[in-house]
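As you look at this complex, bear in mind that one protein chain is not there, while each of the others sits in place.
This part shows chain A:
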Amino acid sequence: MTPDLSFLPGWITPLDTSFALALLLVIAPLAGEAVFRLLRWPRIVGYTLVGLFASASSFDGAGLELSEGFQHGLEVAMAVLLFELGSRVNLPWLRANPWLAATSVAEAGLSFFLVFGIGHYLGLGPGSSLALAAVCMVSSPVVVMRVASEIGARGQVTERLLMLSALNTIYAVVAVQVILGLLGQVHGSNALEALRPPLWFLLNTLVLSIMLALAVGLARRRLDLANENSALLLLGLIFLALVLVRLSGASPILVPLLAGMLLRSRDPRPCLWPRHFGTAGGALVVLLFVANGMAADWRLIVGGGLAGVALLLLRAFAKVAGTVLFGRRSGLSTAQATALGVALLPMSGTAFLLTASLYSAFPAMGMKVAAALAGAAMVMEILGPIATQWALSHCGETPEGKEAASGA
């Protein structure tokens, strides 16, 4: 029942969504700072908690969440983080250090197989188990990138964390598309037909990422990207790319990630811009983590129960075992390799997005995967950033006593 607000002046009527947005933008930074000062946790844990409480107290999230502008804003925030991550990834490193490539395959592969096993054990059926396994390979690139940059981490574990997170994101997106294609085949078409959609999807993705990389490459040749104005241009280019992504059905995850990687590999001149492309991007990133919290239903943590706990533990085992397996051969100490595995634990935003793409194609399966995943993903939204921060500072890759200096 809507109260009669006709006596209010006209400008108050759009109160619903903009008020919610404003309130979140006030509360989230405060919560982030509180969490940071009191508990020394990453600020994004505070943002996510605000989202969780908002959804738990049935604060008018729905209106905000459904508003198209808000959704687009979140996509831009995510794309910004993915693009930043991509531009940090130096692919020739994999050739110079094949054991690092082996580590990537090991940690993602182990996660895939172990989670598939759980899915099977839970009776999810092969299709849903495969999808769940694919989604669980991801070490949320968004969380990883944000935490590493918030605490100013530098060093071997940080660089490898970014590399492995970018790679397992690519594996997962491709795997989900292939699974979708294969499931399409089950639904009654031939093999060639089945592979057409994922190929088409990848082609679109590739073309768009090349276009984005070219555009940013052109901009940086003419402009100093460290300057706030040029950073806004980057934000605009990414926004534009996302509009094209939506029109062409390419991957909103892979396009910015691959574009960043292409940019880095095509032009070795250092790419440096303000973190998250300046304050505008920064504000969107805060909202992204609030929205992540809002999207999750805290009742699912309880509902996920033992299965969720098992999923988390096995996935954690897979990540750590995968990095320790070839850790020394790839040039890390055992302590560093273990820390790398722990730092890879976050899963959240990307997992939801992938699940959403499953859901839109096969609602029944999407629901099953979401239910199995939700509890685990929710817990990891809180624990993941803490794990990454702990791991990076534990192996001495954060500035001494300076965690406070680089704020949100």
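Assume contacts are C-beta pairs under 8 Å (C-beta built on N, C-alpha and C of every residue); 3 or more make two chains touch, one makes a residue touch a chain; residues count from 1.
FYI, contacts and distances are computed from a predicted model.
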(request) Pick from "Putative glutamate--cysteine ligase 2", "NADH-quinone oxidoreductase subunit N", "Sulfonate transport system permease protein" or "Succinate dehydrogenase cytochrome b556 subunit" the UniProt protein name of the chain that isn't shown here. (result) "Putative glutamate--cysteine ligase 2"
(message) Just to verify: which one of A:L272, A:V309 or A:A364 makes contact with the chain not shown?
(response) A:L272
(message) So one chain is hidden, and I want to know which residue out of A:R40, A:R154 or A:R196 touches that hidden chain in the complete assembly.
(response) A:R154
(request) For the chain that's not shown, point to the residue among A:Q71, A:N229, A:T279 or A:S333 touching it. (result) A:S333
(message) Need a quick check: the contact residues on chain A for the chain that isn't drawn.
(response) 88, 90, 93, 96-97, 154-156, 159, 224, 268-270, 272, 328, 330-333, 336, 396, 399-400, 402
